[in-house]
Every structure is written in structure tokens, then in C-alpha cells.
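Of the protein chains in this complex, one is absent; all others appear in place.
Coming up: chain A.
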Amino acid sequence: MRTTARLFTGTALTVAAIGAFAAPAAYAGNEDWNSNSESSYSNSGSHESLEIFPSSASPGETVTVNTLACGKHGHGVGDANSLGAGEFQLNPSTHKEVVVGQFEVPEHVKAGSYGISVACDNGKTARGELMVKHRGPSGHVQTGVGGSVGPDTAQITAGAAVLAAAAVGGVWLLRRRASGARSH
């Protein structure tokens, strides 16, 4: 739950940050702000960059990606087949300049680096790398319910046997005493 909250906070911050530096271009009435922003993004080859958060994730975790490549009100299709997570949709976020999509890291992915790509409706593409790491176990294990906790039946049985023997002995002694008293 906390992780999810952190994830959303992080995404919100990322989106806010993108909005912050994209805004001046937009206010300037520059429709071509996308190309402006390229200088702010590291861009490899013909691909635009893809923001991946978190950049390093473990199996089962949800990964959020966003990019400016698809443009205002744009849409895109993400490709996470490299790690077996299939395709996912990217839709405009609350900050309309970016499109955002999510996918989950499958449970049985080996640790390593995986390429994630996005194909936009406008024909542009974006690429990024996701590091998959396996977290080790943490915390204590749940390996008992207390079924072994209980009375020591062997000791109780032994005690009961000794008590029974004492009772038999006592009865025998009393009887002998009684018969001895009669014989006098």
C-alpha cells in the first residue's frame, strides 16, 4: 500500500516536473514545443525518450511510463514484450502534454535490463530501459501455529499410573488393617 502511494507520488512529481518545464513553451504559444523539449530530454537516435518510474523494479511491481513524444492529446501503444508484460495503452495524463501508461513486471522475469518502447499515434516512437531486480526475502517467517504446544501426555500418563498404584496400595492396606482388627 505504501509502495503504491509512493509510486503515485513519484509519478505525480514526474508529471508535475514535466509540466513545469513544458509550460513556458506552451504559454509562448509555440505549437512546436515538442521539439523544444528534446533538448531537455536525453534523446538517443530517432527515438524520443521514455520516462520509466521506477527505473528499477521487482517482479509484481507496477511500472509507470510517460513520454512527450505522442504530443498533446495523443495516444500511444507501449511494448513491454521484452519482459513478457505484453502491450499497454498510453493516454493523455492530467497534464495533457504527456501520455502515461502502466504495466506490471511479471512474476517470473529474470533480473536484468529490458527495453520498453512506445509507438505513438502521431508516428513517433519513444524508448527506455527498465532494470528488473529481484528483491530478497525480508522479515520473519510464519512457520508454526502452536500445535506442538500443549501438555506432556507421557508425563501425565506416568503420573496417573503412579496415582492409581498408590490408590490400589492404599485400599489393600486399609483392608488388611480392617481384617487385622476383626481377628483380635
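Methods note: a contact is a pair of C-beta atoms (placed from the backbone, for glycine too) under 8 Å apart; a residue touches a chain by one contact, two chains touch by 3 or more; residues count from 1.
In the analysis below, contacts and distances are computed from a predicted model.
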Problem set entry | Chain not displayed: protein name in its UniProt record ("Spermidine/putrescine ABC transporter ATP-binding protein", "Peptidase C60", "NADH-quinone oxidoreductase subunit J" or "Teichoic acid D-alanyltransferase") | "Peptidase C60"
Exercise. For chain A, which residues lie in contact with the unshown chain of the complex?
Worked result: 60, 107, 134-167, 169-170, 173, 176-177
